[in-house]
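Everything on this sheet refers to the single structure shown next.
Partial complex: the chains shown occupy the same locations as in the complete assembly.
Chains: A and B, in written order; residue numbering restarts at 1 for each.
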Amino acid sequence: MSTGTAFLKNTWYVAAWSHEIAANGMLARTITRAPLLFWRDGAGEVVALDDRCCHRAAPLSKGRREGENIRCMYHGLLFDKTGKCVEIPSQEFIPPAAKVRAYPVVERFKWVWIWMGDADKADPSLIPDTHTVDDAQWRGTPGYLHYDANYLLITDNLLDFSHLSYVHETTLGGSAKYAGIRPKVTRNGRSVRVERWLIDDEPAPFLRKLKTWPGNVDRWNIYDVVLPGVLLMDSGSAPTGTGAPQGDRVDAAQFFGCQAVTPETERTSHYFFQQSHGFAIDDSSVTENLRQSVLAGFQEDMDIILAQQHILDLAPDAPMLAMRMDTALASFRTMVEKAIAEERAACE
Amino acid sequence: MSTGTAFLKNTWYVAAWSHEIAANGMLARTITRAPLLFWRDGAGEVVALDDRCCHRAAPLSKGRREGENIRCMYHGLLFDKTGKCVEIPSQEFIPPAAKVRAYPVVERFKWVWIWMGDADKADPSLIPDTHTVDDAQWRGTPGYLHYDANYLLITDNLLDFSHLSYVHETTLGGSAKYAGIRPKVTRNGRSVRVERWLIDDEPAPFLRKLKTWPGNVDRWNIYDVVLPGVLLMDSGSAPTGTGAPQGDRVDAAQFFGCQAVTPETERTSHYFFQQSHGFAIDDSSVTENLRQSVLAGFQEDMDIILAQQHILDLAPDAPMLAMRMDTALASFRTMVEKAIAEERAACE
């Protein structure tokens, strides 16, 4: 579990929902153990600075917006949006080292992404496509949970949906049949793809509140988990025969899920998510119903993950026994470990 | 204090009161830093398994009873009462390593005992005799306290009753005369025996609520503390002259106390106890009165022990100065250290 105590830096992390950073407000949030301050400049562009004054480490989030600048309200240093100190009380000379780090930030589809590593490697084209979070063809509700657990325990959970039959038996999951299926797992560079089809079964419990069909359905969950923890998932159900892998998904309940797990510290995490429905998009009762089902389900996940973290705390080095169902999970952990090791090697 | 951070494994620990493990229930309890799950099979026999799934370390206590088996409700592994995994979703093959450890358990006189070490050494005849906890000739009330302190601070307390005059001056103890007596201390293999007689003194404060005599009494506390922390105590008072070591204990108030200290972690402990009276056994007011006195007294013990633990936390390595009254305590600590060292040596 050594990967749990180091963090990938050269990657895009989801830092916040757009609405968390108000026009004149400030958001303090710690990511990969770095305290950060998020705010918007006059043009509304999000700025991310170290939330630690270069002088005596006071948090700038306890400071004051002054136009396009932030003043540290401990001893009065003023920083511009690039992190450069532009005023120091009682001295004219501003040393070049008087600055706080500014991080590359991209706001896209209601999510604010941050690059914690080398700024010159921060290529926005590497940001996963989460357009369904903000797309007229999809409806969903912004979600956030704070976790008292290492982030990899959350991505583990996302990478093995056999837990749906047990953790979410009466909510998002369903019968043990679901767990009995072997998903197709593919590694793609910096992501793992999981494809799982359940053919000719009853609709999942949560789905029965959203849509009715005369008979059984085919159910699919096809998703990528991208480093270091972004899930993009096409899921849904359609009448048996029309949903199957090559089916045309007629009369389907289709969903797209975007989820992002961002490490706060080694032992705590941020979890951002939106599960959107692509059918009945003008029916707000479906949106609300889905919101409630997702929250209930994610609370079930948190319950088992915190319990798991507690057990791991008692004996962090006790072994885990790999099962076939761990294929995706193990691939992803290996990918994380390798990426972190490569970053470290490049620094030496 | 190094003994406080290691635990004796090849020994019987009290794990629970029988009533804590209901017929269809599950009890999660950590002992010697190992998370454990207790439940009863169809025959009512107590089963103790590691409360940590061999797969991803989820606690089985968050799982589900399925007849004689327990299903982990994270990813659905099913374990039988021997700890063997008998079902893994989505795979036929069950690797031999797919199991959780099952521990030898004996239920006797309302207490559930567990053996944390080598199962083939788990000889039930080594279990101390606590029959008074469940014996028609004795009456008492089950007690349990959770301690935020190392277990040896609790056994220290039990091994030196000179504290009765100070910690329990107005409850279980009495005057300084009691502390002034030198008990006879004997080592017996894996236990220490302490014998203390106070001849011709007033009855202890708690005793005055239970029984009256025209004059002074002889008072005795004769007890063994058995590794790693079980106290068995014959105590009582009888009119002066009849109670004394060779006396016939006519018109005596006789008690038998069974107490067990079980380490939960290095810094927390379980404390099980029943103080039974062997006189006036059909008088429930005596039972209730005794229960209240014992709880009040044990709260006094906890108060001083937690304060002591707090002081030790500030400087764990500061020296302690041995007194003559520490004879039993020191013998017992030496016994614990030696037993742990022997266990470790045997593992190398």
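We adopt the following convention: contacts are C-beta pairs under 8 Å (C-beta built on N, C-alpha and C of every residue); 3 or more make two chains touch, one makes a residue touch a chain.
What you see is a predicted model, and the numbers here were worked out from it, not measured in a lab.
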Whole-complex copies, counting every chain including the 2 in place: 3
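The definition used in the following text is that only the chains that are shown with their structure count from here on.
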Rotational angle, Cα trace of chain A fitted to chain B, multiple of 5°: 120
Computed distance of Cα centres, chain B from chain A, in Å: 47
Complex contacts: residues of chain B adjacent to chain A: 30, 33-35, 51-52, 54-59, 62, 71-77, 88-91, 95, 97-98, 265
Contact set on chain A toward chain B in their complex: 156, 160, 162-163, 165-167, 176, 179-182, 303-304, 307-308, 310-312, 314-315, 318, 320-321, 323-326
